[in-house]
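My questions all concern the structure below.
This view holds just a subset of the chains, kept in their places.
Read from first to last, the chains carry the letters A, B, C and D; within each, the first residue is number 1.
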Amino acid sequence: MSKSERPNQLFRNLNAKVASIPMVLTALVIFVGGSAWTVLYSFTNSKLLPRLNFVGLDQYYRLWSTPRWLISIENLLVYGVLSLVFSLVIGFMLAALLDQKIRFEDTFRTIFLYPFALSFIVTGLVWQWLLNPEFGIQGVVRGLGWESFNFDPLYNSSIVIYGITIAALWQGTGLIMCLMLAGLRGIDEDIWKAARVDGIPMWKTYLFIIIPMMRPVFVTALVIIAAGIVKVYDLVVAQTSGGPGIASEVPAKYVYDYMFFAQNLGQGFAASTMMLLSVLIVIVPWAYLEFGGRKRV
Amino acid sequence: MSDHAVSLPAGTGSIGLEASGPRGPKPRHVFSRRNIFLYGTLIVVALYYLLPLYVMVVTSLKGMPEIRLGNIFSPPLEITFEPWVKAWSSACTGLNCDGLSRGFWNSVRITVPSVILSIAIASVNGYALANWRFKGADTFFVILIVGAFIPYQVMIYPIVIILREIGLYGSLSGLVIVHSIFGMPILTLLFRNYFSSMPEELFRAARVDGAGFWGIYFRIMLPMSLPIFVVAIIIQVTGIWNDFLFGVVYTRPDTYPMTVQLNNIVNSVQGVKEYNVNMAATILTGLVPLVVYFISGKLFVRGIAAGAVKG
Amino acid sequence: TDLEVTHWWTSGGEAAAVAEFAKAFDATGNRWVDGAIAGSGGTARPIMISRITGGDPMGATQFNHGRQAEELVEAGLMRDLTDLATRDKWTEIVQPKSLLDGCTLDGKIYCVPVNIHSWQWLWLSNAAFEKAGVPVPKNWNEYVAAAPALEKAGIQPLAVGGQPWQASGAFDVLLTAVGGTDTFLKVYRDKDAEFAAGPEVAKVFKAADDARKMAKNTNVQDWNQATNLVITGKAGGQIMGDWAQGEFQVAGQTAGKDYTCLPGLGLNEVIATGGDAFYFPLLQDAEKSKAQEALAETLLDPKTQVAFNLKKGSLPVRGDVDLEAANDCMKKGLDILAKGSVMPWTDQLLSQDTQKQKEDLFSEFFAKPDMTVEEAQKRFADIVASAD
Amino acid sequence: MTRIENPSVSIQNPSVSIQDLSLNFGAISVLETLNIDVAEGEFIVLLGPSGCGKSTLLNCIAGLLDVSDGRIFIKGKNVTWEEPKDRGIGMVFQSYALYPQMTVEKNLSFGLRVAGIAKDEIAKRIARAAEILQIEPLLQRKPSALSGGQRQRVAIGRALVRDVDVFLFDEPLSNLDAKLRAELRVEIKLLHSKLQNTMIYVTHDQIEAMTLADRIAVMKGGVIQQLDAPQTIYNRPVNRFVAGFLGSPAMNFLDGRLEKDDGNWHFAFEDVRIPLATYAFEKQPVPGAAVFGIRPEHVAFNSGAGWPFTATANVVVVEPMGSDTLVWLKLGNQNFTVRVTSERTPNNADTVSIGFDPMRASLFDAATGNRL
């Protein structure tokens, strides 16, 4: 009888492997290769053009003694925590409200979700305009006679990052709401009934039963929000350009500015390496747990 | 809760159960506390979400003198479409005074192939990952997912070099490739989750029927994945149309997408800022994703439920 | 032949000026494909550079001559114009001579300077001072003294836009005006950190502090919006380069009548020979290379020079052109130039990296009232110490 | 088949009494003027095909759905507008509906803690429920670490600790495999005999209905078709639907005509004539189209005479099922099933003779489906 040995494994599922070439290339060349390249050049003193003039950790020393970088990090933390918390909270609450079998659900959902279709550039411009102290909200309220009203987050160094967060939330919560809504809809109707029979008040049901059950949705939402947080750039550029002063600078902008405006690639690479590093520290273990080697159910 | 129950003397037969107690549906007032709270909150929040759009529209319909007068929330006294016309066809950047119109077509030329290519690649990836798991596939997938978090800035330079090496820098195809690359992680995740949630037996049946990798993909999987394709299309159209960074880095001025032109127009201040033109330009730029989204909003929610939630 | 030219001249006056170039170039039978990138040099440069390094070079591109394109030249990406320059005798026609230095590397010429821009101007709104009931100041010190009156009249004393380069430029101007040319050179050319931390420079920081107080509450980003505040009399004045001139002109204002300009802030009348230049990336296409030469010639053509600089409000790069039409302010500048009171500017002296650090420092300084002068000076000295 | 009015049975001191209950979802009427009285301590099973409104009825009783019309009394108290928790009911769901992130103990105690019941009282009740259901060793586990049967027991426990008068079960066993289902069925039966609570139990599994119920309410399309003791329903179904719904394998139905010959009633089809002398008519019969029904286990292979009716039939398939065997026949042109003990099985394609006593049969009107 014919062959009984295992045929060459390389050629099994050949089509699948061929079809995955773009993914493999992207993963290896762009993501791994690109990152490695960036890391490598962060140890050089490349200026306008990448050059392999190694200077050790100089770029990093400089990075961590630059006030703007420190402010950027601080801003990112504030922005990150705020948008994470509020996106989840607002997104969930809106979803919970919409889940009450209300009328005009579609309309409300559309309203909450439409900003998601707009770019950060657009969002930034609109909110810059709305938060403009002269003719924005502050101006209008003052015009109504409340002269002492003060609301100028974009022009006040100490709260500018909150102004940016407001715009970011406006743009992003809709999607989170959508995810949460999908999650809520996926919850077994019987759980609600059981809780009602048990006499558990609505808010406790949400807090102690529903939310813990929605872990996967929260994880997805978290991933989406977090991926956006690290990358926040356009919004800041459109809204404040990092100002007033450098009060609303963020790391991504630092990278961009130093790579291109300052023509100091080495510095920019060092900053991006730091960003990459922090992303990896948080993400890799999680991604591995979540997607790696998981059994197909 | 209401305490309507009338306690009965023991021994009353069922025939005698009082005929006067509550009957029929529990009365519900349209203006119950719950409804007021529910709809009140929703309406207030909806106003918050609508405010910027309102301001944009209103402002874009005003003339500059009226804007300078102040209140951004007041409706236009005199509606003028001039800012729209100007934003579309005659706002200037440098010497080019053809407004957004050129950028619009550039954006279309960028968005359409990018969306198609990125979705094509990602859906095949997701399909391969979900149904044809080969050794090592998971590792690449994890890299891809981690890649979703890498700040674009890290990649900009290496990609410039790569594109230069393959001679695609500055061309539309180069930008299309860049969009496909950066759309890949999230889309692949979506498609993988969606295809995994489809019954595996369907896939097996098709294999027994003799369909191969592509046969199953095109004839079985594709026709069943409308919701997730809608999600992918919305995400990609929105993302690519709205992209600024790649558009500005990887194209040349005559192929600038609309967002870059928007930025140019908004930042090319000639004397005073023409807020009405800026707003009109802003709305025009956002119009395409908005329309796409409004048309397919329902499918979007459904697709999200199918592809994203079971992470 | 179509030639794509990238630049960041997008404001009203700038656009009008660049149109002159385009007109003249089109007249040679070629076509100027405009590649304006809005924002500022900061936004536009990275795009230009990545296109050049990315292998998709444009036909010609604007840079500030000086060190911005140094590495591109070193990497051999820019066209050597020496032959052309010898043929057309650039060394003879370009005035002042130091302008060509900025285009020269290892004895070869790589760019065509098109104008001279000097930063050291104070623009004052006559209407504003009239409203405040004080005479239009003659120099910086008077201006500082007049600030309270302006403020009382509800006028913003000094307009400084939010873009970082404006704050940093304003400081550099104060450094030449208040500190003097030598101080400027000692800090930026010699990179004497000790001196930068010293009392001479402290005086300048004191002045910068005044400027900061006067500029408090400026709510605009772009320089020309700030200029617009001056034009409309909402602000008393602005420290800005001569390109602001173009904005006044577009607004139909007349120097001396509607506004006043004080070169060197009225304290130290010198002109820095910064400016714009065009570089020509090395192209494979022979046709285009020919067009590049035509463009280079056009740019230096006396007629074009006049037309361009009149619109732009900057000074021409050749001494032999006739600037009858020049207005008051421009004439002031030409006089200073004729006197030979010129000095190099930061673009020539400092790397972009150092410039950026400086911008970060001063934009923070101007935006943050609680940042002490001492702290700012110390950080300034650190930057100078590590400058290259 | 025309629809019959919901039978209204009156009971003294009913534990649960449903009067003229109607429920519509929009235009769709799911329940229509339904009346049931459930006696104290009675075990009522609602049985019916999918979508007939069983769960809906149960949800109305629990207060989880707002009725469109009618009243609901529990323990003599009108609870039509009460909240579920105030009705004195406990409910067990098909999907268990355990709170997945809480331990079994937390699951049991959550409702009590929310209600503000004292700690030691809670502990006592949980201990009692755990003992009754034998889930003491599981108290600290999460539901995900339990088997299906254990989960269902916890779900029952959650109703148990609430110390309620009425238990409502919505297909509590249909997610379990056959063996477990049989075991838990017995447990529920024992639980009932121990607690003597009123229980209302929804299922579409007739074995469960037959074995558990004191009375079964067979529902169809939102209407109760028959409400009676299991054996009555099994042996004297009021209409063809009930007859066909109960019993597995299903009752054999033969289409034919009711005829009077020589003063005796016969059921005739093709060339077969079944004498109905032993059949107890509900009401005075009239000749006409009718359906004759007989259960497979009431038919025997003709091992001698003595049957009021005998005939020959062709064997189509023989299905040995271990304990007994199903034989699928053709009687004339109509399908016919016989169930016999394993020992005496014919072979495929044999011709066999069968016999039965029409006393055991049911006759239905062909048009209305009602029992004759």
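As a convention for this text, a contact is a pair of C-beta atoms (placed from the backbone, for glycine too) under 8 Å apart; a residue touches a chain by one contact, two chains touch by 3 or more.
Source: prediction; values computed, not measured.
Just one chain of each kind is rendered; the file's full complex, by chain label, has copy numbers A x1, B x1, C x1, D x2.
Rule of thumb we're sticking to: only the chains that are shown with their structure count from here on.
Listed by label, the chains that touch subunit A and also subunit C are B.
Ranking all chains by how far their C-alpha centres lie from the centre of subunit C, first place goes to D. Averaging Cα coordinates per chain places subunit B and subunit D 51 Å apart.
Mean C-alpha position of subunit A lies 55 Å from that of subunit D. Within subunit D, contacts with two or more other chains are made by residues 83, 86.
The set of subunit A residues touching two or more other chains comprises 256, 259. If the chains shown are joined wherever they touch, the resulting network has some other arrangement, not a path, ring, star or complete graph. Contacting chain pairs (ordered by label): A-B, A-C, A-D, B-C, B-D. Contact residues on subunit A toward subunit C in their complex (touch as defined above): 47-49, 62, 66-68, 132-134, 155, 157, 240-247, 256-264, 267.
Residues of subunit B touching subunit D in their complex: 1-2, 4-8, 10-15, 17-18, 21-27.
The touching residues of subunit A, counted against subunit B in their complex, run 9, 12-13, 15-17, 19-20, 22-24, 26-35, 37-38, 50, 94, 97-98, 100, 102, 106, 108-123, 125-127, 129-130, 135-136, 139-140, 143, 170, 174, 178-179, 181-183, 185-186, 216-217, 219-220, 223-224, 226-227, 230-231, 233-234, 238, 251-252, 255-256, 259, 265, 268-269, 272-273, 275-276, 279-280, 283-284, 287-288, 290-293, 296.
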